[in-house]
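What follows is a single structure, and I will ask about it in a moment.
The complex is shown incomplete by one protein chain, all other protein chains being positioned as in the whole.
Let's turn to chain A:
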Amino acid sequence: MADYDLIVIGSGPGGYVAAIRAAQLGMKTAIVERDSLGGICLNWGCIPTKALLRSAEVLHLAKNAKDFGLKIDKIDFDLDAVVKRSRNVAKQLSTGVTHLMKKNKIDVIMGEASLKKGKPAPTVVVKDKDGKSKDYQAKHVMLATGARARSIPQAGLEPDGKLIWTYREAMVPDVTPKKLLVIGSGAIGIEFASFYNELGSDVTVVEALDRILPVEDEEISTMARKQFEKQGLKFHTGAQVKSLKKAKDSVTAEVSVGGKTESIEADRVILAIGIVGNVENLGLEELGVKIEKTHVVVDGFGRTGVPGLYAIGDLTGPPWLAHKASHEGVICVEGIAGANTAHPFDASNVPGCTYSHPQVASVGLTEAKAKQAGHKVKVGKFPFIGNGKAIALGAGDGMIKTIFDEKTGELLGAHMIGAEVTELIQGYVIAREGELTEAELMHTIFPHPTLSEMMHESVLAAYGKVLHM
């Protein structure tokens, strides 16, 4: 006899959303969490970093108050208070998840989960904080255990929680490092680099690939780098950290750039060199779950191949994004329930956002990838300086770029850099999901004055019809 229709292991944005959807579909559902409801995203990821970056943004505006005709004599910040605000935001949302679980009658089981052979799905063993174990049997089990920062101990790229940080320590700093070295220029690395730069740290970013934000469109990477450099950030691209040597209160990095080795000294180092899936200690090997490069292999509906066992979110591989996890969680549950809204996961339409200053957002193919894929493209670009709202906001830096297939008018990709672009990108995501072509986008009325008008202009520009340029 099964205790539940579905047990979800992990309560991050993938797991708890899946649990809610399952409850909506009438499944008796439980969720297992070893730490805090909401997982990394709510507690140690997306949300608290946005709170920190908001503080940095307000600080930035205050520093530039005179541009807006305002006078602020003394500008300072209280690091503890900034961190406290961020923690409170996280706490508020975690409490919110608790309420959501209660409201949807989802049982929350606190403890560390592992799996053993069972019928009709693997049995879930939960060890509570006192070390006591209990078995739970469900018809379906969903793994949503997420991922963590990657480390490379051989090169000394291993967090110690004191001098060498991961996102987790970087989020609750006790000091503002005078000199900060960020290793990795993906979204996480860039967001922290942007944050600490605003707080006054002297920040250097090292990236192994030849440009920063390497998953973004090349033009966007270049624009981002220029803007960051204007703010004082330093970059080493095509650079490899060979070793990290720790002193008492500083770290020296040996970095090889273009055949030459350079030493960079810093007070603190943030490791942002990628993500590994939390696949360990779950008993996956015994069950025969297929794992590749620390990630569980699944199909478009999250099925692992082991009867009754599913996996979603960061655990199943890139892009490591909360909204991808939530979406997969819903798809997986709907697949289990046989809901007629079920559709397999489509990795090509996951938007990506970086909340640095400036923000970066994108969906679909970059221009280079579109061409690689054999598309003849039409590219439209519109600069923030041509938009009334952007100028009024004092945010004239940035660009919106759209890429269309010349033959079909398909919106292959959209790439943005500048103020609030993370709030704009969804318009293009909807366009892509709805398979709109340039014609519908051109016919759409964008409200004035808004930043969104640039989305229209970019499309018009791709077809030589741009209005405000």
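One rule holds in what follows: a residue touches a chain if its C-beta (ideal position, glycine included) is under 8 Å from a C-beta of that chain, and two chains touch if they have at least 3 such contacts; residues count from 1.
Please note the rule applied: contacts and distances are computed from a predicted model.
Per the UniProt record, the chain missing from the shown structure is "Acetyltransferase component of pyruvate dehydrogenase complex", taken from the list "Transglutaminase family protein", "Acetyltransferase component of pyruvate dehydrogenase complex", "Ferrous iron transport protein A" or "Branched-chain amino acid ABC transporter permease". Per the touch definition above, the residue from A:136, A:196, A:301 or A:428 contacting the chain not shown is A:301. Residue-wise, the contact with the chain that is not shown comes from A:435, picked out of A:210, A:249 or A:435. Among the residues A:317, A:335, A:364 or A:386, only A:335 touches the chain that is left out of the figure.
Taking the whole complex into account, chain A touches the unshown chain at residues 299-301, 303, 335, 338-346, 378, 404, 406-410, 434-440, 463-464.
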